[in-house]
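With one protein chain held back, the other chains of the complex are shown just where they sit.
Moving on to chain A:
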Amino acid sequence: MTQYTRRAATCLIGAAVATFTLMPTTASALDNASAKKLVDALVGEINRVIASGKSEQAMYSDFKRIFAKYGDTSYIAAYAMGNDGRRASNAQKKKFSAEFQTYISRKYGSRFREFIGGRLEVKSVRPVKSWFEVQTTAFLRGESPFTVTFLVSDRTGRDKFFNMFIEGINLLLTERTEIGAMIDKRGGSIDKMIADLRNAK
């Protein structure tokens, strides 16, 4: 019993300290409402591009612009490169980051066509550690509704999404596997991987 009380007291002190030190973060821009707003705006822009009826190439460059505007691109690129990022030069990192954005926009842009006539609805927002998880439901024609989750943080000083889950499938993890496999296949060459990313689907 005494032990239990002592632990409770320690927790309380800990919580007080945490609240005090976390104050500035809590007061900053990101909260449930702004995380939802970001995802709403992102979804809105994607829907407009899909509905525009533009050529595929034009759509890909639109998606790239949207990705750069709403996504934490440097985090996403760093995560995708994984451990290989530690031995990459700054020039390689920079080049990879740029090529990776084009690759992602093309790869997922071509998937978005399957979304034509569908919609994403924001369902709920919850704080997780230092970021927010925005759950949306995707409604596609002739499909049971499924869950798409966006993770949003203000790490960069602005609200950006840094990962996405489709029915539990972590897109960052999927891309890290892909980039890692590409590097392995090219005898560990980061340069060759970056060069081939241009043609990767």
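The rule we apply is simple: a contact is a pair of C-beta atoms (placed from the backbone, for glycine too) under 8 Å apart; a residue touches a chain by one contact, two chains touch by 3 or more; residues count from 1.
The rule is short, and it goes like this: contacts and distances are computed from a predicted model.
Comparing "Allophanate hydrolase subunit 1", "Branched-chain amino acid transport system permease protein", "Tryptophan synthase alpha chain" or "Putative phospholipid-binding lipoprotein MlaA" against the UniProt entry of the hidden chain yields the protein name "Putative phospholipid-binding lipoprotein MlaA".
From the options A:Lys37, A:Arg65 or A:Lys93, the residue with contact to the chain not on display is A:Lys93.
Residues 72-75, 77-79, 81, 85, 88, 90, 93-94, 96-97, 107, 110-111, 114, 128-131, 133, 142, 144-145, 149, 151, 153, 155, 162-163, 165, 167-170, 172-174, 177-178, 181-182, 184-185, 200-201 are the ones on chain A that touch the missing chain.
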